[in-house]
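Every protein chain but one is kept in place in this view of the complex.
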Amino acid sequence: MLSFVNDYSEGAHEKLLQRLVETNRESLDGYGADPYSESAKKKIRAACACSRADVYFLSGGTQTNQVVIDAMLDKYEGVVAASTGHIHTHEAGAVEYTGHKILEIPHQNGKLTPEALENYLKAFYRDENHEHMVFPGMVYISHPTEYGTLYTKAELQRLSEICGKYAIPLYLDGARLGYGLACPDTDVALPDVAEFCDLFYIGGTKVGALCGEAVVFTKGNTPGHFVTLVKQHGALLAKGRLPGIQFDTLFTDGLYRELGRHAVHMAGILRKAFVEKGYTFYIQSPTNQLFIILENKQLVRLKEKVKFSFWENYDEDHTVVRFATSWATKESAVRELIALL
Amino acid sequence: MLSFVNDYSEGAHEKLLQRLVETNRESLDGYGADPYSESAKKKIRAACACSRADVYFLSGGTQTNQVVIDAMLDKYEGVVAASTGHIHTHEAGAVEYTGHKILEIPHQNGKLTPEALENYLKAFYRDENHEHMVFPGMVYISHPTEYGTLYTKAELQRLSEICGKYAIPLYLDGARLGYGLACPDTDVALPDVAEFCDLFYIGGTKVGALCGEAVVFTKGNTPGHFVTLVKQHGALLAKGRLPGIQFDTLFTDGLYRELGRHAVHMAGILRKAFVEKGYTFYIQSPTNQLFIILENKQLVRLKEKVKFSFWENYDEDHTVVRFATSWATKESAVRELIALL
Amino acid sequence: MLSFVNDYSEGAHEKLLQRLVETNRESLDGYGADPYSESAKKKIRAACACSRADVYFLSGGTQTNQVVIDAMLDKYEGVVAASTGHIHTHEAGAVEYTGHKILEIPHQNGKLTPEALENYLKAFYRDENHEHMVFPGMVYISHPTEYGTLYTKAELQRLSEICGKYAIPLYLDGARLGYGLACPDTDVALPDVAEFCDLFYIGGTKVGALCGEAVVFTKGNTPGHFVTLVKQHGALLAKGRLPGIQFDTLFTDGLYRELGRHAVHMAGILRKAFVEKGYTFYIQSPTNQLFIILENKQLVRLKEKVKFSFWENYDEDHTVVRFATSWATKESAVRELIALL
Partner (left out) sequence: MLSFVNDYSEGAHEKLLQRLVETNRESLDGYGADPYSESAKKKIRAACACSRADVYFLSGGTQTNQVVIDAMLDKYEGVVAASTGHIHTHEAGAVEYTGHKILEIPHQNGKLTPEALENYLKAFYRDENHEHMVFPGMVYISHPTEYGTLYTKAELQRLSEICGKYAIPLYLDGARLGYGLACPDTDVALPDVAEFCDLFYIGGTKVGALCGEAVVFTKGNTPGHFVTLVKQHGALLAKGRLPGIQFDTLFTDGLYRELGRHAVHMAGILRKAFVEKGYTFYIQSPTNQLFIILENKQLVRLKEKVKFSFWENYDEDHTVVRFATSWATKESAVRELIALL
């Protein structure tokens, strides 16, 4: 059966596996103190054009959001996010579990707009009573967003300026960062992310790794005793080589970029076909996720041959669904899907 | 200076102080095991017409919400509340501090409507993915609401039915319950609250006590080892006599009802004056809080002689303000204020 | 029936009640912003001979310990305490509830000795592996201890020096501080406590107040947004006047000292009688708590006429019990008890 259900259905890019195999019997220090992790950090610093970036590897996206947000916030602070933010909707309350509120702002195509953010912060500090309120202590955005949309460089810069003005860090969830950076239309490159964000993570799990996300603190702002905090959250891998070797490989010879490009290219072929065949898009997304409004009858028919995601009910007769391509999507599969449309 | 700034500016009704004085040298067991606490519980059970009600005394509203919500929720659950709910806006994240998310629903005049609740719960359980979401484990309403509005008996019954259908408890925050029950137009009496809610609290701090809220579990549903949970939250008073004697007095000879009526009567006189003088109401509230849209110039003038609360900016030239009466408001003060309008 | 069961069985000293009554109808700002709270803080600063002391009022001991320890600790830190420390034994895990470990050190007569503390800290920082351990972030002592024993000035100074060396604050739980300061044999006065401790609290609940503890930060070290943190823990009293007026009265004309002295004087009479009648002391305590080893038969007999506390089983035939005097103990009651011995 064809699968466009998500971008983490396959294992890892073969080059990553090969390196795991090649280095397998080397006796290495644990908890990230191995040379492959060091090498990966160096390459990520270079790719970010940020020599003082401090890099750590964690296992998955929710874990990364939870650890990093908790570590950065003061106890009386919460994190500002768009209403569609992954931390607010599909992480089982992992942020609140650490004691911190998510301060919701209405989204626009999945994005947190600079205007909405500025209005929120202005209003908060105008309120005479804010001693009884949760202080905004961080801003969370995802790029690409949960709707596959992207910030422009100007938007990131503006968000960064607002955060700077209020002295709170800007945090970017890059679970699918590779697919955002690879978009032909984006003007945002990895050094821009590193420049405008105080911290962010480069997603591995959804972009060709078995597991692993690379957290990057860009401004000399790593929380004190961060490794202990990671341990305290149960998130410190004994075999730090596992994400280390994978990220070292992803950032060798442009593999991460290449994987991103492939998925976006595959999505582009599929998008064009949807357009040509007159399908209705729920949202315009330039990355690897396509949101289509299907008639329910057609949905049932298609489901027999293709796996894709239910997104939400549109009306009685229509449903929003998502087709995702990935680093592992074969062009032949895209062609087969197109033939079925 | 006149003060209509809130309903907790004075100490306690004199009868409460008098009883504290009279019983002062009695040697009593601590932590709520004294006979006055027992007597108060008995009277509250009678006033609720709920013989199996289990009653506990805590110090303040935020503390009560925090302890009770945390104690009732399973670890994977959150609490559903209107966007204007006090727990969501002005309790400094006390609920999230305990690890639980607040699941926000848009309000209607400060209320959580049965329709909105039902739609929310339906949608949650229709979602295929809810394993990654916070489960709704409780519904929070306040009565009167933060806008001074009231639920009807039919609305409470409907909310109760929906909660029953989804097997989650309905919790009513009664910080100002006395002012709600005393409204001439309400059809909700204390036994109705006890019937339709699985738990609620009767506010003392804002209705004539120095401190103290009475939590009532109405369905044999007190969480196991609740006293230990209260202690764990730092909320167990050594001298349980302090709230016990006060509530015992409040529920003797109808004092609680009388204090509520007085505040509502005072608000009625003031409301009539605002109407007659052509003031614009921000919201129609039948209880002890009046929300008025003032021209900013007038606001400045009035502020010199009267204390009242800033609520929110209305537009560039207008501000929403709140005038609150209380058990302690003197009719002469209301007359003075009216003369200033 | 005679009661020596504890020091919080009665209400409050009459002067406190009288002031509550006298000020009752004054319309005051909430949350501690009233002039009585201000006045109380001023008097406490003076009594501590510490002009920059920052003072806050909370309701009870466990709450105070929980809020203050959580507010002072970094997320990766725990609090060092003697194995007998109240936070470690009888506060239902209130500190752990906030996410922080208690790092236990064996006690000596209820005290944390400077030697034991220094050895612990040395060993911790010698350990190569301490990235995987909870960092000691604060030292907790109680004075008097849970066994009624007292630190000497030299011991406090030494503890303070060790804490200073490791840059962690020394926190003193003064639930019964009044009874410690009033001891004829102690060389520790309130200004010493303020000098050697980075923070401490002056207990009200056990020394003549209805409720209330005064937290004192002595080194310009109040945690940022402390009021919000207090609110977040559900510990902010709307009517801050309640503890404010009580502490203002306790620190007027030496009342706090006088109440302490009375209890210690009563304990002295009782101690002398126990000695004369050949009773065995479990521990030598100079304050208001006396720990006696009773034969079980005698215990049963005495229990019919006097209330006192079970402490622990001593052996099959003997039990350790506690007799506590307080600000409210009458000399006639002490005489009656002595007649029964």
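Chains here go by letter, A, B and C, matching the order in which they are written, and residues are numbered from 1 within each.
FYI, a contact is a pair of C-beta atoms (placed from the backbone, for glycine too) under 8 Å apart; a residue touches a chain by one contact, two chains touch by 3 or more.
Everything numeric in this text was worked out from a predicted model, so none of it was measured.
Asks: Please pick, from B:Phe4, B:Tyr36, B:Phe135 or B:Tyr282, the residue that touches the omitted chain in the full complex.
Replies: B:Phe135
Asks: Quick one: say which of A:Val215, A:Leu236 or A:Val320 touches the chain that got left out.
Replies: In the complete complex, the chain left out is touched by residue A:Leu236.
Asks: Just name the one of B:Leu2, B:Leu17, B:Cys50 or B:Ala71 that touches the chain not displayed here.
Replies: Checking each option in B:Leu2, B:Leu17, B:Cys50 or B:Ala71, the one touching the absent chain turns out to be B:Ala71.
Asks: Identify the residues of subunit C touching the omitted chain, counting contacts across the whole complex.
Replies: Touch set of subunit C with respect to the missing chain: 76, 78, 89-93, 96-102, 104, 126, 128-129, 131-134, 310, 313.
Asks: Tell me where the left-out chain touches subunit A, residue by residue.
Replies: Against the missing chain, subunit A presents residues 3, 6, 8-12, 14, 17, 20-21, 23-30, 59-67, 91-94, 97, 205-206, 210-211, 228-229, 231-239, 241-242, 307, 328.
Asks: Could you pull out which residues of subunit B are in touch with the chain that's been left out?
Replies: That gives, for subunit B, the contact residues 31, 70-71, 74-76, 99, 131-133, 135, 224-225, 227-229, 231-232.
Please note the rule applied: only the chains that are shown with their structure count from here on.
Asks: Going only between touching chains, how few steps reach subunit C from subunit A?
Replies: 1
Asks: Over half of interface residue numbers shared between subunit B and subunit C means same, under half means different, so which is it?
Replies: Same; most numbers are used by both subunit B and subunit C.
Asks: Subunit B to subunit C: how many Å between their CA centres?
Replies: Distance between chain centres: 34 Å.
Asks: Any chance you could list the residues of subunit C touching two or more other chains?
Replies: If we look for residues of subunit C contacting two or more partner chains, we find 228-229, 231-232.
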